[in-house]
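For reference, the structure is listed below as structure tokens.
Only one protein chain is missing from this complex, and each of the others stays in its spot.
Lettered A, B and C in written order, each chain numbered from 1.
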Amino acid sequence: MAILRLTPKDRAAVLVCLPEWIYEPARDAIARDFSFPDFITAFSFMTQIAMIAEKMDHHPEWSNVYNHVSIRLTTHEAKGLSTRDIALARAINALLPS
Amino acid sequence: MAILRLTPKDRAAVLVCLPEWIYEPARDAIARDFSFPDFITAFSFMTQIAMIAEKMDHHPEWSNVYNHVSIRLTTHEAKGLSTRDIALARAINALLPS
Amino acid sequence: MAILRLTPKDRAAVLVCLPEWIYEPARDAIARDFSFPDFITAFSFMTQIAMIAEKMDHHPEWSNVYNHVSIRLTTHEAKGLSTRDIALARAINALLPS
Partner (left out) sequence: MAILRLTPKDRAAVLVCLPEWIYEPARDAIARDFSFPDFITAFSFMTQIAMIAEKMDHHPEWSNVYNHVSIRLTTHEAKGLSTRDIALARAINALLPS
């Protein structure tokens, strides 16, 4: 079954619950930056996400410089934001101490 | 410089500050077991330790079954417990929420 | 659906194709030891397996000492060897240079 891009209405509804993620209209993507005390904690966070992403079969676009991690989520197959990105964003949020 | 095995007196003094680690006389080693909510958090903990161990050039004997991690520390070159094991045990403790 | 333990006949048939894995009757498990040039390559191998295991939702019992990795596979739910262990053993074999 094809993965469908979220409609503007559905997107607006789900993003209300993800206030830390910035919507990027140009890519129809969401993005969030993270800072950690050091490289080890930053890369450990990436390792957790790598395992989750592989399990979901949905992977982030991400970059790292020392203690900073930047993550962008969009679904290439859907040419924009899909429910997969929302699920991955929620799983990433759940890794952080609340 | 050779890495020296801790004397019984020095060992007793430092182990007072590592009450969660069990001393194993047969191996002159210390050991600790850890439990996590799931495999992903357990393996992420191992990844942090792997980076610390490689940086210290001192590596654990360890095993993992799903959410459990067991770590034993001893120094092969010193044929027993050395200051390197104490340093690694402290670094491992520092990874845990206090 | 319950995961079934392999019958002795089925087990014998599949293990012919996994000659590097040792069958352990006491646990109804298979085990294999690996050696690498150093800790970094050993732990990187473990990281690949961690991602595969999490994706399969089937995890190894394993231990590591510096450049050595020992892996035992069995299925707790089936109380012995199942097709899940065979699939994971094949995936682990596929990581090695042939």
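Everything that follows uses one rule, which is that contacts are C-beta pairs under 8 Å (C-beta built on N, C-alpha and C of every residue); 3 or more make two chains touch, one makes a residue touch a chain.
Computed from a prediction, not measured in an experiment: that's the story for all the values here.
A.B. asks: Under the stated touch rule, tell me which residues of chain A contact the chain that is not displayed.
C.D. replies: Its contact residues with the unshown chain are 39-40, 43, 46-47, 50, 53-54, 59, 61-66.
A.B. asks: Pick out the residues on chain B that sit against the missing chain.
C.D. replies: Answer for chain B: residues 47, 50-51, 54-55, 57 touch the chain left out.
A.B. asks: Of the residues in chain C, which ones touch the absent chain?
C.D. replies: 39-41, 43-45, 47-48, 51-52, 97
The rule is short, and it goes like this: only the chains that are shown with their structure count from here on.
A.B. asks: List the centre-to-centre spacing of chain A and chain B in whole Å, with centres computed as mean CA coordinates.
C.D. replies: 34
A.B. asks: I'd like the Å distance between the centres of chain A and chain C, where a centre is the mean of that chain's Cα atoms.
C.D. replies: 32
A.B. asks: Could you please state the distance in Å, as a whole number, between where the Cα atoms of chain B are centred and where those of chain C are centred?
C.D. replies: Once rounded, the distance between the two centres reads 26 Å.
A.B. asks: Check each residue of chain A and list the ones that touch at least two other chains.
C.D. replies: Only 47, 51 qualify.
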